[in-house]
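Got a structure for you, questions after.
The complex is shown incomplete by one protein chain, all other protein chains being positioned as in the whole.
Up next is subunit A:
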């Protein structure tokens, strides 16, 4: 599991240290297939022992980026270096990088044991060493009992663990995981996410994981890169990505968010105020990016940061009135969809602290939504 910062332990954040040497340097990398640009001028540093997640919708170039790291594709422009060595012209079988394939790509004619031993045998290590390492790997993924089985004789979850063991067996500097949990059901997925973190911690390997599932990225990763159309939109820790998205795209991609468009009326000490509708109070949030007074901007706030009330909360500057359109009761929390001026619907999430709390709201009730000045962000268009 992720290291918890404690008083005698420094927080793991090499990306904040200007002297830290990254394991992977991706500098100005572009990849084109014909006239289609799959990767568009990416710069990225990934550090040793990181659990780095590439997150983005299907087709945004995640697999292509991974395949360039593994050596199956060559960048059209730019350079990739791993451990200070330029990877141009280095064949996949000469890289200290292993990949766990999206389809697992287990060798169907070999047993679980032989699948794991495959890479070790290529290095020409002696028999006893190979056997010991394979046993170690089988133990790590808890598959000792299945060593003699063929891939078609084990379940999907077990196959996924064999693929992981096989790619870890050579103790690579870098392990690439392409949607490793895509084929698993939700429960197994969550268990496996923790298992993966555990294994990453134990082996100290640098992991780069590709996923289109934002929850997965948030759970496992030390840092997340959000990608769109071959470009990296933001690279940050899961908490920063969630609380400090640098664009509407990232805010919208990760979790639930309310987006309100308007015009910047003032910018002052990192706060920006937005006029957004006639008859409503202007809203204020933390200014982000290059905003200009009078220019258009979007206010983004997470539903759980909002508070619902019947009376006008006059002590708050950010307050909006509207009518309840919909109520979703989820047991531990309730979500209210409130329609305000211009048909704008704002979502508010309230934890049901006491058993009868706030049950008195019902459809078509006139309510106020409010939040603090620091709860939301004002993002440029």
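A few notes on this one:
The rule is short, and it goes like this: a contact is a pair of C-beta atoms (placed from the backbone, for glycine too) under 8 Å apart; a residue touches a chain by one contact, two chains touch by 3 or more; residues count from 1.
Rule of thumb we're sticking to: contacts and distances are computed from a predicted model.
Comparing "Acetyl-CoA acetyltransferase", "Acyl-CoA dehydrogenase", "Oxidoreductase" or "ABC transporter permease subunit" against the UniProt entry of the hidden chain yields the protein name "ABC transporter permease subunit".
Within the full complex, the residue among A:149, A:212 or A:263 touching the omitted chain is A:149. When the omitted chain is restored, the residue from A:18, A:108, A:279 or A:294 that touches it is A:108. The chain not shown here is touched by just one of A:72, A:194 or A:329, and that residue is A:72.
Contact with the chain not shown here comes from a single listed residue; of A:28, A:57 or A:92, that residue is A:92. Subunit A residues in contact with the hidden partner, per the touch definition given at the top, are 70, 72, 91-93, 97-99, 101-103, 105-109, 118-119, 122-123, 149-150, 152-155, 166-167, 170.
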